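A single protein chain has been omitted; all remaining protein chains appear in their positions.
In order of appearance the chains are A and B, and numbering begins at 1 in each one.
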Amino acid sequence: MSAPVKENPVNKYLRMERMPSIWCPGCGIGTTVNCFARALDESKIPLDNLAVVSGIGCTGRVAGYLNADSFHTTHGRAIPFATGLQLARPDLKVVVYSGDGDLSAIGGNHFIHAARRNADLLVVMVNNFTYGMTGGQVTPTTFRPAIASTTPYGAFEQTFNMPMLADSCGAVYVARWTAYHVKQLAKSMAEALSKRGFRFIEIAAPCPTLYLRRNKLGEGLDEMKFYKEMSVIRNGVDTREVALDYRKEITVGKFVDRERPTLEDAMDQRYKEALGAKYVPYVSPGAAKSQA
Amino acid sequence: MTTAASPAVKKDKKFQGVVVVNRENCKGCGFCVEFCPLHALELEKGYNAKGYHPPFLAKPDKCNGCDMCGLFCPDFSIYGYREKLDSSAA
Partner (left out) sequence: MSNATSSGTLTGSHYLDGDHACSEGAIAAGCRFAAGYPITPSTEVVERLAQRFPFVGGRFLQFEDELAASIALLGGAWGGAKACTVTSGPGFSLMMEHIGLAAITETPCVFINVQRAGPSTGLPTQPAQGDMMQARFGSHGDYRLIALCPNSPQECFDLTFEAFNMAEEYRVPVLVMLDEVVGHMTEKVVIPEDEELEVTERRWTKKPPGEFKLFAPAEGSLVPEMVKPGDGYRIHVTGLTHDERGYPKMTVPEHEKMQMRLWNKIVLNADKIVKYEAKDLDDAEVVVISYGITSRIAERAMKQARDAGVKVGSFRLITAWPFPEKEILQLSKKVKAFVVPELNLGQMVLEVQRIVEGRTKVIPVPHVGGTVHDPQVILNAIVGAVR
């Protein structure tokens, strides 16, 4: 070999001093982070302009591993924190990165309102069909009749069709991929990063230690192969048709891509219309640098 | 830590895939081995300090540096790239 070895280009997006991560072998979260790093590359967003907000859980740990201004907040409340941050700092690109339990259960209310008001956030939800960090409890995305630690005889509740929920609340970009679809996921994330408004990407990912093991579904790799085999790409399909079910076909793709005024746009517009020249628009403190 | 490419087999080969593995951070999940489009990777019989079997470039001449391994890796412990070969290399 003639040239010296190149450094992994993903390293600059990570806090390398904190590696290896706490994620289990075969966990899909890291793969999604890898895709996110590629998406950041492609979207050319300066890393200084990125703020990542996460909730609690295994996916919530993403904030701590990304080399960006990051906020590891409380369970279910990443979205309102991010909404506040985005409103105070329209100059930043704010991304929420959290798990299925965090975003659809305890965070459900905030999810629907942020979508409704079209808060300018990209919400990445890693769906491993369980609350992993706390030992594998049932979440609103855990299928019937999968076993979880709080449904030891099998789950019995209807699950959320998260893309449909986001769509029906007015999200402007809705996509679902799996951790297997690395190329499409990276592209989708890059697309979403360059858009404004409430953007939602669901990513099905393996939780080998809990969801897979309890349901005897093999290792992380087995689940990835399952995604490869059972996924069907249906871009543009009606989100009412993309519900998931236990060990059945997984509809992936980009389902919604539209425009409407963001929360901030709507706010500004209303004030301009009502107050005219008297309106004093908000000025982001981002204009002035921290260092005096 | 690294796995280097071996000398080119085909005389007209201008590029060589290079794969770099961080053996100590790898958790042996096997994603890279499974999803390498050219099936150029295998897990080592050896293992790292945590007991995981990291991958290595078993078929270096097949590697084209596509970096699918890198994209799949949940632990950022492998990546590939293409390197232009020196015309002076045998």
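In this section, a contact is a pair of C-beta atoms (placed from the backbone, for glycine too) under 8 Å apart; a residue touches a chain by one contact, two chains touch by 3 or more.
Just so you know, these numbers come straight off a predicted model, no measurement behind them.
Student: Could you run through the displayed chains and say which ones the absent chain touches?
Tutor: Even though it is not drawn, that chain still touches A.
Student: Using the touch definition from the top, which of A:C24, A:A63 or A:V126 touches the missing chain?
Tutor: A:A63
Student: Which parts of chain A are in contact with the chain that was left out?
Tutor: For chain A, the residues touching the absent chain are 15, 18, 47-49, 51, 53, 63-64, 67-74, 76-77, 79-89, 91-92, 109-110, 113, 263, 267, 271, 275, 278-286, 289-292.
Just so we're on the same page, only the chains that are shown with their structure count from here on.
Student: Using the touch definition up top, name the residues of chain A that touch chain B in the complex.
Tutor: The touching residues are 1-3, 5-6, 8-11, 14, 19-21, 23-31, 33-35, 38, 180, 182-183, 186, 219-221, 224-225.
Student: Can you check the complex and tell me which residues of chain B touch chain A?
Tutor: 2, 4-5, 16, 18, 20, 22, 24-25, 27-31, 34-35, 52, 68, 70-77, 79, 81, 83, 85-86, 89
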